[in-house]
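Left out: one protein chain. Kept in place: all the others.
For clarity, chains are labelled A and B in written order, and residue numbers in each chain start from 1.
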Amino acid sequence: MYKKRPDGRKFDELRDMEAKVGIIRRADGSAMFRIGKTIALAAVHGPRELYPKFLQDPSKGILRCNYNMMSFSGSGERVRPGGSRRSKEISMITENSLYPVLDLSEYPGAVVDVFIEILQSDAGTRCAGICAAALALADAGFPMKDLVSAVSVGRIEDKLVVDLDKEEEDYEVEREVADIPVAIMPKTGKITLLQMDGICSKEQLSKVMEIAKEACNKVYEVQKKALLEKLSQ
Amino acid sequence: MNIIQKHIHALLEKDQRLDGRKFDELRKNISIEYGISPKSAEGSAKVRLGNTEVVAGIKFEVITPYPDQPDKGTIMAGVELLPLSSPEFESGPPNIRSVELARAVVDRGLRESGAIDFKSLCIKKEEKAWAVVIDVYSMNDEGNLADAIGLCALAALKDAKFPKYDEKNQKVVYEERTNKGLTLKELPIPITIVKIKDKILVDPILEEEEAADSRLTVTTLEDGRVCAMQKGGKGPLTAEEVDKMIELSIKKGKELRKVLEKSSKEK
Partner (left out) sequence: MGELLVKDKDIVVPGQDLATGMDFLPAAGTYRDNDKIVATQLGSISLNGRLIKIIPLNGRYVPKRGDTIIGKIKDMNFSNWFVDIGYANDAVLSSKEISVDYIERGADISQYYDLGEYIVAKISNVSKLKLIDLTMRGPGLRKLSEGRIIKVSSVKVPRIIGKEGSMISMVKELTECKIMVGQNGLIWINGPDGNKEVIAVEAIEMISEKTQTSNLTERVKEFLEKRIKENV
């Protein structure tokens, strides 16, 4: 029986969030997204020419995401620079989570590069990266059907929880944990990222998806606020 | 030579710089922020030099001391010019410029100045010692990343606190940070000066870097001693020019050092 969360949050409570856009002047669009102690930065460069040429799509532009953790961002040992299989996987799922809202037909043959850097990691980094990337694309003025909001939800023993922190993610040894990163398009509730680490019954999963939608909407409010505040910076 | 470089030359003849500064003037907005990644990094900082911005973080690792220096730890410096900070930077392993910045600006300045007493990094003679790993990342490049990087590495070191070392189990307990910081005996400050035509300019902005025939980064200490130098660019420098540049670096180094000292008091 899971009784209490390490930081005292309610099971459906997200950590404190903060977001800001336009933080990197030389980028076409940029944003910072923080949830709890996890801080992600994203910057967009593009549309620009894509090399090598054989990667070009003559009918539309392509999105290329690069997720990276700064060496000092991990909570334990130093993170070896240069990316890993994990960062390659996260780069790809980030691209897939953003494609559904983008229309790149105006930029045939070109690439839109999105760079995500994790400044500090305390669980939920891939979701924070996606939130920052979506904000950076909106900040850059790309036509988008909607924003993309992401957060990790999951199950710890008998409780369905929202926004697992590092301690909870690490419970796997003592307790049964299912960690489910989700990204949705807030307007329609359509899902653009879905992964799971762990075990859940079908019934638990349906409930988890409902909770995920509500949680992502809370994330959306923070993202929307950051965009609207762009001018008053 | 393109129009911007031609214009820089024309303005220099009238003793003017592109952004209105004097030849020996640093950019106005210089700020230092400490503890930007406090949970994961043992020390961290962000530096803004005009619109150029960099961040740095410190991680402590335990290593086996070199056999010829059994009671000493060491430092390791890395610099990455992130593609997010400029459309000119590419993804991939550190390029030659990042390597130059890490070795010639961060590492050399700290090592040669004796800023950190390596003996204080000893855990157990001949067996274990601390390696202080400094990683600096560019966040926005609008000229003179070198000085911003050097300053940021220092600020992160000032912010650093040792993690706990568990003697019994022989491992670092990163979750527990001690209150013990690094004693910096010196504050080596790099100052970069470029030469355009025959004029020497301090703290170059992007357009000035691109127009420069040559550049010299001089790292100096409070008492005026020089502890590192690195010349860049394809043009030559006369001995008189180098002399002038060193003098200017000492003077401006003191200014920048005051900014660093003032900021840590307000921490």
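What we mean here is this: a residue touches a chain if its C-beta (ideal position, glycine included) is under 8 Å from a C-beta of that chain, and two chains touch if they have at least 3 such contacts.
Note that this is a predicted model, so its numbers are computed, not measured.
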Fill in the blank from the handout: The missing chain sits against chain A at residues 28-29, 46-49, 58, 61, 101, 103, 106-110, 138-147, 185-187, 223-224, 227-228, 230-231
Completion exercise
On chain B, the omitted chain is touched by residues 1-4, 6-7, 10-11, 14, 16-20
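Assume only the chains that are shown with their structure count from here on.
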Problem - Length of the line joining the C-alpha centres of chain A and chain B, rounded to whole Å - result: 32
Practice task
Quick one: which bits of chain A touch chain B in the complex? Just the residue numbers, please.
Solution key: 24-27, 30, 37, 39, 41-43, 45, 48, 66, 68, 70-78, 81-82, 113, 115, 117, 119-122
Practice task
Under the touch definition given earlier, write down the residues of chain B that touch chain A in their complex.
Solution key: 36-42, 44, 51, 53, 55, 57-59, 61, 78, 80, 82-87, 91, 93-94, 133, 135, 137, 139-142, 172, 174-175
